[in-house]
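Only a single protein chain was left out; the remaining protein chains are all shown in position.
Take a look at chain A:
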Amino acid sequence: MSKLANRPDWADDEDLDDTTNELPPDTQTSNRDGTKTIVSWRFDDNGRKVKTTRRIRFTTHREVVNPRVAERKMWAKFGLSSKDGKGPAADTTSIGENIIFRPSANWRKDAKEEKTDTGNLKEKLKDKQVKCRICNGEHFTARCPYKGTIAPVGEEGSGDVAPGGPADLGEGPGGLSSGKGSYVPPHLRGAQEGSGDRMGGGKYERDDLATLRVTNVSEMAEEQELRDMFERFGRVTRVFLAKDRETGLAKGFAFISFQERTDAARACEKMDGYGFKHLILRVEFAKKAA
């Protein structure tokens, strides 16, 4: 078990295989488009080596400040920060997600609209009453006086309902608009927008919408090459090229995530059938993971 725990996951960075205990020096390379790629290494809490690759575009922003303020910027750090280097330390300072703040006089009205959207589900369920599936009376099915004597209402009509007996979680006739027999979890039923306020919600869905699956990729392909190829169509947020852990060769498929779905669609159209390293790429939208 401990052996398993120590072994790095195959999905982790491919460079984890080497077992030397020294950190390679940080490297800094300038890219052609004016950005810099900085590769730095550190050990994480479990003693594993972590490679951080940052691609940064530097813009110089000049600001004239009061000499008092300028002098204070030169002060040496002290206390818990005395060991920190120049610039913000990663353990105390981080950048939050972008917040859109537009003051407006009819702020309340805007917010109210938003509120009704989320309150929809609640309102829908508010005047929902208990309904028996056997006799349509206002009691639970299990309490039905006709239980076992007559068949549930509409059972003949809904032939494609998955077999599960009367104890199944069906919603009664017409409860599910999809009409398909497969089970739909309660939180996905009905309107899509009332899916609750999860923290950081929507991240994965958004990701999925603008992700392309590229197959028939050459074994010799590199992530950077793919990124360069697809970046022509728009901002690429993620490139994942499946690689064999032992040999380091590509397995023949990759996922490319775009920031915008429109860019992804354009890339899909243009790159499908593109010849890359003697092979013809096949590009399609990634299917949502089950």
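In this section, contacts are C-beta pairs under 8 Å (C-beta built on N, C-alpha and C of every residue); 3 or more make two chains touch, one makes a residue touch a chain; residues count from 1.
To be clear about the criterion, contacts and distances are computed from a predicted model.
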Statement: Per UniProt record, missing subunit out of "PRELI/MSF1 domain-containing protein", "Eukaryotic translation initiation factor 3 subunit I", "Myotubularin phosphatase domain-containing protein" or "Ubiquinone biosynthesis O-methyltransferase, mitochondrial" is "Eukaryotic translation initiation factor 3 subunit I"
Field: From A:V65, A:M220 or A:L249, residue that would touch the chain that is not displayed
entry: A:V65
- prompt: Which one touches the absent chain: A:D91, A:E138 or A:E246?
  reply: A:D91
- line: Out of A:S30, A:N46 or A:S104, only one touches the absent chain, namely A:S104
Query: Footprint of the hidden chain on chain A, which residues?
result: 65-66, 68-69, 72-73, 75, 77-82, 84, 87-89, 91-99, 101-105, 107-108, 111, 197, 199
